[in-house]
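With one protein chain withheld, the remaining protein chains of the complex are depicted in position.
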Amino acid sequence: MKKITVISGKGGTGKTTVVANLSYLFNDLVLADCDVDAPNLHLLLNPENRDAEVFKSNKLAVKDQSKCTDCGICYDVCRFNAVDSISYDIDSYKCEGCGVCVAMCPEDALTLKLLDTGEIYNSTTRFGPMVHASLKIGSDNSGKLVSEVREKAAQKAEKLNKDLVLIDGSPGIGCPVISSITGVDLVLFVTEPSKSGFSDLKRVAQVIKHFNIPALAVINKYDINEKISKEIENYLKEEEIELVGKISFSSDIVDSLRNAELIVEKDQNNNVSREIKFIWKKINKRLKNLN
Amino acid sequence: MKIAVTAENNNGFESKVNTHFGRAPYFAVVDTETDNIELIKNEAANASGGAGVSAAQLIADRGVDVLISGSVGPKAYTALSSGNIEMYIIQQGTVREAVDSFKGDKLSQLNSPNGTPRK
Partner (left out) sequence: MKITVLSGKGGTGKTTVSVNLALSIENVQLLDADVEEPNLQYFLHPIFDKEESIYRKIPEVDQQKCTSCRKCVDFCEYNALSMMIDEVLVFPEICHSCGGCKLICPENAITETDRELGVLKHAKSEYNVDFWQGELNIGEESSVPVIEALKKKIDPDKDIIIDAQPGTTCPTIEAVVDSDYGLLVTEPTPFGLSDLKLAAKLMDELKIPYGVIINRAEKDSNYIIEDYCNINDIDILLRIPFKRKYAQLYSEGIPFVQKEKELKNHFRKVFKQVRSVVDEKNHSN
């Protein structure tokens, strides 16, 4: 069983669209949407039979008002400005669940409570099972929910004897991205030829470099700026990241997105479909060479 | 000596090996002198962050001398090294196979975190 994570650093480069279209081409796999903050993959793959499980991980300090003597020690010790200076109420967005006020309260009026932080979903798509999740608004995305999604997807693949887990990774450069890629066999970068896109590619590539996972890349909308595309190609060569394809900028793909369709399914002769199919073939080749 | 092997499931010596240390569901702790095995649930796997550090603490507290796993993150590696716990690599098989391979000197030692070289 092999695992591939698709990441982009910056949002909006086309990561989820690429994952969805690759799913059609792979046809029989397990999917994991690790963009738990703003999950999108389900919009293209229409999963069914959604089985939801509550996920708890963030903690919050909770006050038993009857024990509180308004001494204000909680306010004094809180490093996160989470205690109101007058009412000594706890701000649930700012509270990080560190437990200092709980430990320091002389009246034992505070406890740490485990909160509902999000939900994990087990669904099925046309191409196989899909594990996805959503994080409650204002929750801290520590990467733990991402790990849970990955773990469940891997278990599903083991149980059903599937050869591939395809992971739509978290955007950014922090813990959620790292949780998206640890222990996978291949990382696929989807990047775009803009100054900010290139800068974000470099940042995320630097972050995951020491994990020593073979990396591939796709330049999406490459013809928007062929000069920057070339700069990215040179960079990829220096970093030993294999460029597996370039996708042209096309309103056709925007049309297919609007209708929540997969371009490789709807219009196989389209340039973009051909380019994605080429990428898929290259990924397959790399997967075979991993052994 | 005591050996800990990261495991997928709770099936004694037949438990399947799990590759990543910090969030492995179980640790199989084997006493090589008595051949006694104990399967402990890895509570550290529930941590939001620092699962590897917490897992290292867990096995160090059990007096483990050797860890057999697939990959160990940088912080866990630092913690385990400080605790003089040696680390060896295994990618698949059962706990029994892992322990036997270790005894037969067949396993490579992990000398740096996330030790699998880029393919």
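Should a chain be cited, it is by its letter among A and B, assigned in written order, with residues numbered from 1 in that chain.
Keep this in mind: a residue touches a chain if its C-beta (ideal position, glycine included) is under 8 Å from a C-beta of that chain, and two chains touch if they have at least 3 such contacts.
All values derive from a computational prediction rather than experimental measurement.
Peer 1: Among the options B:G12, B:P25 or B:G50, which residue touches the chain absent from this view?
Peer 2: Touching the chain that is not displayed is residue B:G50.
Peer 1: Among A:S139, A:S180 or A:S273, which residue is in contact with the omitted chain in the full complex?
Peer 2: Within the whole complex, the residue contacting the unshown chain is A:S139.
Peer 1: List the chain A residues touching the unshown chain?
Peer 2: Listed in rising order, the touching residues are 9-13, 16, 37-38, 40, 43-44, 59, 77, 79-81, 93, 96-100, 103-104, 112, 135, 137-142, 171-175, 192-197, 199-200, 203, 206-207, 221, 224-225, 228, 249, 251, 254-255, 257-258, 260.
Peer 1: Contacts of chain B with the missing chain: which residues?
Peer 2: 44, 47-51, 53-54, 56-57, 60, 75, 78-79, 82-84
In this text, only the chains that are shown with their structure count from here on.
Peer 1: With centres defined as the mean C-alpha position, give me the chain A-chain B separation in Å.
Peer 2: The answer is 28 Å.
Peer 1: Give every residue of chain A touching chain B within the complex, in rising order.
Peer 2: The touching residues are 57-58, 140, 142-144, 147, 151, 175, 182-183, 210-214, 240, 289-290.
Peer 1: In the complex of these two chains, what residues of chain B are touching chain A?
Peer 2: So the residues of chain B touching chain A come out as 19-20, 23, 46-49, 51, 70-71, 73-74, 113-114, 116-119.
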